[in-house]
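Of the protein chains in this complex, one is absent; all others appear in place.
Labels run A and B following the written order; every chain starts at residue 1.
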Amino acid sequence: MKYVENAWYVAGWSSEFTDQPLKVTLLETELVMYRLTDGSVCALRDLCPHKLLPLSMGRVEGDTIQCGYHGTVFNATGHCVRVPGQEIIPKRQCVDTYPVFEQHNIVWVWMGDAALADTDTVFDLPQFNDSNWQAHQGDALHIESNYLNVAENLVDPAHVSFVHPTTLGNAQSEDVPVHVNTDSEQITAWRWIRDAPPVGFFKQLGGFKGHVDRWHYYYLHMPSTAVIDFGSADASLAIAEADREQGMRIFALHFLTPVNATHTIDRWMHIRNRAIDDASIGDRMNELFRIAFDEDKVILEAIQQQETRIAESDNPGPVPLRLAIDKGPNEYRKRIEHLLHG
Amino acid sequence: MKYVENAWYVAGWSSEFTDQPLKVTLLETELVMYRLTDGSVCALRDLCPHKLLPLSMGRVEGDTIQCGYHGTVFNATGHCVRVPGQEIIPKRQCVDTYPVFEQHNIVWVWMGDAALADTDTVFDLPQFNDSNWQAHQGDALHIESNYLNVAENLVDPAHVSFVHPTTLGNAQSEDVPVHVNTDSEQITAWRWIRDAPPVGFFKQLGGFKGHVDRWHYYYLHMPSTAVIDFGSADASLAIAEADREQGMRIFALHFLTPVNATHTIDRWMHIRNRAIDDASIGDRMNELFRIAFDEDKVILEAIQQQETRIAESDNPGPVPLRLAIDKGPNEYRKRIEHLLHG
Partner (left out) sequence: MKYVENAWYVAGWSSEFTDQPLKVTLLETELVMYRLTDGSVCALRDLCPHKLLPLSMGRVEGDTIQCGYHGTVFNATGHCVRVPGQEIIPKRQCVDTYPVFEQHNIVWVWMGDAALADTDTVFDLPQFNDSNWQAHQGDALHIESNYLNVAENLVDPAHVSFVHPTTLGNAQSEDVPVHVNTDSEQITAWRWIRDAPPVGFFKQLGGFKGHVDRWHYYYLHMPSTAVIDFGSADASLAIAEADREQGMRIFALHFLTPVNATHTIDRWMHIRNRAIDDASIGDRMNELFRIAFDEDKVILEAIQQQETRIAESDNPGPVPLRLAIDKGPNEYRKRIEHLLHG
């Protein structure tokens, strides 16, 4: 399938990269990535042009990587510097390389035209550098579903009451309308559930006794980074929308890596404004996130199975029907189409 | 592939259906089925038109079923009665439904034009309601083969000596010619093996000491229900063909459900005129049937593998060669072709 190539994608957490070759697949393209002697990370196409053996099956020597079949050696800019047994190195014996950027313990790769790779456009959030906030890493969740299905789910507050009834949602929000704003770079969908019992997450981790005001703000950045700003505050405070800081506030971040048409990696983490010195709270949050995101995974994989089944069938199958509650997902699909086909 | 749609197909034994959603696949179409509060069974297309999640992953509430993704609710006639978070329900937010009929602990579904669904045409046998006969349920045998291969096997007495030498056949029948009648709605193939040792089945369950007259009548009803009337009587009685009642007589019933082009469910059971109050005899019969039908399964799956292999090959492959002993199967294929293409 076609992907948005001129974009930064997450290749992994920083901890995944060492001086050993690591195969990473993005947009159906296999890369081999490793750390150079200066500590930076490089990315080469994971394919020796000679016999097509993945370079990740070879070995890193200093800043170079040697193919495991005939010992051909490439440097980090993709140039071949040695062919054992022959003196002339053909020009075509070279491999593609990709811009890499590392920040906040996250490694990004630019998959399109290298001349357009601007590191200023890599996703960032001021709270990463704010000592009143604590970042806490989660997992790399593999989901057998197209990244478009996964991304849609992350700008869709309407599913929370039904898919996550014990953690992130409850019956009080079932019919609360969703607001959507499509005026800026990111798509925003949000709603407030005022003066209702806290959901499981905040009951367990927020220590709320009575009713709370609860908010969910979904920000979807193109092509595949989602920020969910959610939290709760004591209902008696009746805080304004802009004063979410006064409650317990969490940014759940999702970095989606499209592996292929039916496989996405969702690397998730959070940043919070409470218990910032207590790592155990972060771990307990992750436990609840795991429950919730596994609930999404089941749904998203079932949908993919239907889409695949319909696509492989001889008969033209049904296409998803868009409802009013899909304003955010609809805008997202439209923007992706625009990025792909102008 | 194309199937005969205007027909009743077995969706399951009655015991399989409860007030929980059950996914049932017929003719490559996935249905969700459940019992309504009045005890009857309904069948809906197992696909929420919104995001294509199978409705069987949601939950039944009274007579309705709620999608597990966004909480959309459908009633048993396929109409959407609620979309949480929005007031207007689009007309296209509805699902197909299918006529269902339950009789003799068997649930049938009509897969074609509902206006043509006539419950008088559902397969029946007078012995179901005759107190001199006892019905006994068998298994739901999954066979990885096209239903046409399975059905052919059930109007084909010639294979019995070779595939079932220890249970339903023996060497005495190897060269006994087969009669075939194609004059009525069902195709009939039959033969008598007179004055020969009993086969394993009747040796074990009929208590015959000396030679017997043995008969096999295969009745194949379109598109996929088979009745095998088989039995034995003491050879000294020399019974007439019409007097099979005087021997030990069994109707083995096979209800074939085409799941997809390479997967068929064979739900089998029997009705017998001996030991009708002794359920243990029915269980012992089932044990022998299991041995015999597993022998068929091995053959039918091997044939399917060849057919699939040939179909997927670049080279045009061999097509099965029809012999004189195939008169029943040939007529069956011809009738299916006629039902499909007129």
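Operating definition for what follows: a contact is a pair of C-beta atoms (placed from the backbone, for glycine too) under 8 Å apart; a residue touches a chain by one contact, two chains touch by 3 or more.
Because the structure is predicted, anything quoted here is derived from the model rather than measured.
Residue B:Val176 is the one among B:Val176, B:Ala275 or B:Leu339 that touches the chain not shown. Within the full complex, the residue among B:Val122, B:Ile239, B:Ile325 or B:Leu339 touching the omitted chain is B:Ile325. Checked against the full complex, the one of A:His50, A:His211, A:Arg309 or A:Arg335 touching the unshown chain is A:His50.
If you put the hidden chain back, the residue from B:Leu125, B:Ile239 or B:Ile303 that touches it is B:Ile303.
Which of B:Cys94, B:Ala158, B:Ile187 or B:Met269 touches the hidden chain is settled by the complete complex: it is B:Ala158. Within the entire complex, the positions of chain A that touch the omitted partner chain are 1, 28, 47, 49-54, 57, 66-71, 83-86, 88, 90, 92-93.
Residues 158-159, 161-163, 174-178, 298-299, 302-303, 306-307, 310, 313-314, 318, 320-321, 323-325 of chain B touch the missing chain (whole complex, contact as defined above).
FYI, only the chains that are shown with their structure count from here on.
If you average the CA atoms of chain A and of chain B, the two centres end up 48 Å from each other.
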